[in-house]
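The complex appears here without one of its protein chains, the remainder shown in place.
Up next is chain A:
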Amino acid sequence: MNGLNGVAVHLDDLRRTFGAVPALDGLDLHIEPGELVALLGPSGCGKTTALRVLAGLEDADSGRVLVDGKDITGLPANRRDMGMVFQAYSLFPHLTALQNVQFGLKLRRRAGGDRAAAMLDLVGISSHAGRYPHQLSGGQQQRVALARALAIEPQVLLLDEPLSALDAKVRVQLRDEIRRIQTEVGTTTLFVTHDQEEALAVADRVGVMRDGRLEQLAAPAEVYLRPASAFVADFVGLSNRLPGHVDGDTVTVLGARLPLVRPGATGPRVTALVRPESVGVVPDPDGAGRVLSTAFLGPTSRVTVEVGDSVVVAQVSGELLGRLPVGSPVRLDLRPVPVTLEE
């Protein structure tokens, strides 16, 4: 994290309803200077509304927006000093890439030639400076949009699903570059996405949203390994729902004793959420399980196994797949990784 250029951002008890539907329901979010926070959640959870309220493009019904300690709740978008990259391609079609980047600088009455060129260089697209948006690919357009947003040296950088419209390979590439550039520039950044892998890969902290509120705000590893709720466990990564029996701080699932992320379950009979990568599959003629299906995914593979009444999805290494034909008997080996219980 680089706090040199960053400012703190504080969203305080934000509420916003569209008709009868609450998009933000008392959202509290604090972003440290220079930090990149990713807001993650399903469609309609309010993540984009939160970003738009911070940008000034949407008004909150109540609550406050503080940037660098100043209350900017009533300030219009054009006076907020925020750079934004949108999901839809938002470059001005009548301007070249360079002119697009200069746009914000000219509004600030700054001769933007050098700065704009430097920004295009930063996002690795200086050779396309003279091209119009329709002459650029989707990934290139989003790079220029990022350069344009950063050129004005904004207090806060807002990224509203900037990679959603791109194909998988470009998405990963640009995602890593966004992280590199953000770290280099040190601008406080809010990144909204519905892609959990994207959020986990780029963010200092990930905020998982549900129904207009933050369900959990923590470091990516914490969100993944110690989810605050069954919703988070389910939304971030895949989970098997397996019946279990709680005994003190542990739960017994398919004969294996697993520690609990949050001990203190109410009833003895529970449903435990077990990650596929915590399930080992061992070929065993006397095993209680039977392989239902397999899927080769490249570096890893996925095996679906039926054990009694349960169906368990396991993630195994690619080479093991050859020894697990469909219908073969197997034994499941659950690793003692802490699990979450369904409420």
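Criterion: contacts are C-beta pairs under 8 Å (C-beta built on N, C-alpha and C of every residue); 3 or more make two chains touch, one makes a residue touch a chain; residues count from 1.
Note that contacts and distances are computed from a predicted model.
The complex appears with one chain absent; UniProt names that chain "ABC transporter permease" among the candidates "Histidine kinase-like ATPase domain-containing protein", "ABC transporter permease", "Two-component system, OmpR family, response regulator TctD" or "MrpA C-terminal/MbhE domain-containing protein".
Among A:Val67, A:Ile152 or A:Ala272, only A:Ile152 touches the chain that is left out of the view. Here one chain is not drawn; of A:Ala23, A:Leu39, A:Val53 or A:Met82, the residue touching it is A:Met82. Residue positions on chain A in contact with the hidden chain: 55-57, 76-84, 86, 88-94, 103-104, 107-108, 134, 145, 148-149, 152, 158, in rising order.
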